[in-house]
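All protein chains but one are shown at their positions in the complex.
== subunit A ==
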Amino acid sequence: MSLLEVRDLKKRFGAVEVLCGVDLTLEAGEVLAVVGDNGAGKSTLIKHISGVYRRDSGDIALGGKAVAFDSPKEARRAGIETVYQDLALADELSVGANIFLGREPVRRWLGLLPVIDRGRILQETQRLIDSIESHIPDGASTVAGLSGGQRQAVAIARALYWDAKVVILDEPTAALAVMERENVIKLSRMLAAKGVGVIYIGHNLVEILEVADRIAVMYRGRIVHVARSEETTQEELIKYMTGYSERRESAA
C-alpha cells in the first residue's frame, strides 16, 4: 500500500481542463519530484493534495483511506504539510512562534489564565534547530532577520516537528543562493530518511536529479513519464517536459 495515491484526478477551470486524469503514487520515505513546464498543472495538482482545491473527479487516498479535504487545515490535520513558495511565515514573530503558530502549547498562569508556554516553545525549537543543523541563530530571533534559506529551513522544521506524513515542497529553492540550495536538498533527504513522503516541485533538473528518488514529468495536465533518478537523464526529462516525445509517438 502506498502512502499517497492519486487516481484519475480531473479538474476543469471553466473551459480549460487543467488536470486531465492524473495518476500518482508516493511511498513513505521517498522524495518524488514533479517537474513540468509552466502551466503543465503541477501547482493545481499539489493544491488538490493540500486541500486548497476540490477535484471534479478522481480519488485521493492517504495511507489506503480515501480522503477529500475541504480546506488546507483539514489536509494539515491528516498529516499533509505544504511548504509554499512564499513560505507563509510571519516576519514579526520568532522562529519558535512560527513553528508553533496555531498549535501553541498552553499552560495555566496562576492556575487560571491560559497563556502560551514560551519556555517550552523555546526549548523544543532549539532542539529542532540543532537537529536539522540549519544555522538558524536561535529560536527566539524574529523571522524578519533570516535569509531565504533559513526561512525555508524554518518552514521545513515546522513540517518535521508536527510529524507530517506527506510534505509538499513547492519550488523550495526558487529564490535561494547556491549554498542554501544544498541545505534545502539536505533537509528534503532528512525528511525522507525519517519516513516522510516528500513531493518536491521544481524547475532545476540538476537539482531534481540530485534530490529525488523518482521523478514524475507533467505535460498539459497529465503525468506523461515517471522514472527513477538513476535511470534517467536531463535530456530524457526535457523531451517529456516539452512534449517532444509525445508528438513523436503520435507521429509514429
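Here are a few things to note about the model shown:
Following the convention adopted for this analysis, contacts are C-beta pairs under 8 Å (C-beta built on N, C-alpha and C of every residue); 3 or more make two chains touch, one makes a residue touch a chain; residues count from 1.
Convention: contacts and distances are computed from a predicted model.
Considering only "NAD(P) transhydrogenase subunit beta", "NADPH-dependent 2,4-dienoyl-CoA reductase, sulfur reductase", "ABC transporter permease" or "Oxidoreductase", the record for the omitted chain gives "ABC transporter permease", by its UniProt protein name. Here the missing chain is touched by one residue of A:106, A:193 or A:206, and it is A:106.
Only one of A:68, A:88, A:193 or A:206 touches the chain withheld from this view, namely A:88.
Between the chain not shown and the residues A:73, A:127, A:194 or A:228, the one that touches is A:73. If you put the missing chain back, the residues of subunit A touching it would be 72-73, 76, 84, 86-93, 97-98, 101-104, 106, 109, 113-116, 118, 144-145, 147-148, 151, 175.
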